[in-house]
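Report on the following structure.
Excluded from the complex is one protein chain; the other protein chains are retained at their positions.
Then we have subunit A:
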């Protein structure tokens, strides 16, 4: 019976190995000195590493970034981690419906105390708090804050004696001038459809911010006359030849570098792309907030995004993760973080080294703005997916705008029926 014994030994060995692998796959918990920060910002690895070094000095906790570059894969990984023993110490996410989704599943560690202390100490703001609040409690802390506005090519503007517009009419005039000089006024935001919503949110929020907010909560229809009007305005601008061709595979920053792009709507984080190409803010390019379409609105609608840094309720070492989140919002950490990336900070105490960026930060914090959450976070995932495809279709075939809106509305209705 030699084969039988061999089989038994083999089976036992394989079983033992599988058991060991199963047991060893998760984090054993307990006191940790090194945290892993899972994120969907693979390109930010050097900046995370700088934060890791500073964090180790100031908190004793080392941090290693684990960066993903593909958003769907990252989202699937994080969701899967909730059900397995492989749990991140810290992870990045998005505010809005997606944060609410994972909070409702009782997965995310509450950070109400960090927010209370942060606001009392001036490191966090009330303005930002509502985006991190679910059912009256706060979750996660701001990883980053960014405002959306227009990057413009200073050399092109100087050449045609143009200035950042203060009104929508001036913006249109600027576009007309550039077009008449053979320059395409607006570059597409990205090579992919990821940010195909940028002009939709800008036009709608600048026309009727209440409608924009109702839309994202399922309280308005995508076929509402106000939404249709916003799409028609966008179509008119495309028909006027103000936009670069969709489907261009190059990053807008490359078009700035080559001198082809005159303007592009983007988040302030786009500064990182520009500086990585050796372009200097204030010299090669500038930034202005897009004026409202409707000049009668009391405040300028300012599209903003804030990405949360979260930890799990059942984190491998909850105390260590919380300690790190508390440190993350301090001025020392935020100053390093903002300046490393060349971006603004959500912490009002932070002095941004770049004077142009500092000006943007101060202007955003002034009382004349009404913050509206970026569409990417504001729309629920299935609606956003449909909308991104729809706007992408619209960019290529503007005459399809009603079909696009009806398509999004169908998904919107289905979603809000069950949520």
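The rule we apply is simple: contacts are C-beta pairs under 8 Å (C-beta built on N, C-alpha and C of every residue); 3 or more make two chains touch, one makes a residue touch a chain; residues count from 1.
We take it that contacts and distances are computed from a predicted model.
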From "Phosphoribosylformylglycinamidine synthase subunit PurS", "Multiple sugar transport system permease protein", "Aspartyl/glutamyl-tRNA(Asn/Gln) amidotransferase subunit B" or "Acyl-CoA dehydrogenase family protein", the hidden chain's UniProt protein name: "Multiple sugar transport system permease protein"
Residue of A:102, A:124, A:360 or A:405 touching the missing chain in the full complex: A:102
Per the touch definition above, residue among A:85, A:112 or A:385 touching the missing chain: A:385
Full-complex contact with the absent chain, from A:33, A:58 or A:73: A:73
Which residue of A:62, A:127, A:170 or A:248 touches the chain not shown here: A:248
Where the unshown chain meets subunit A, residue by residue: 2-4, 7, 14, 71-73, 75-76, 79-80, 82, 101-102, 105, 107, 192-193, 245-249, 381-382, 385-386, 389-390, 392-397, 400, 404, 418
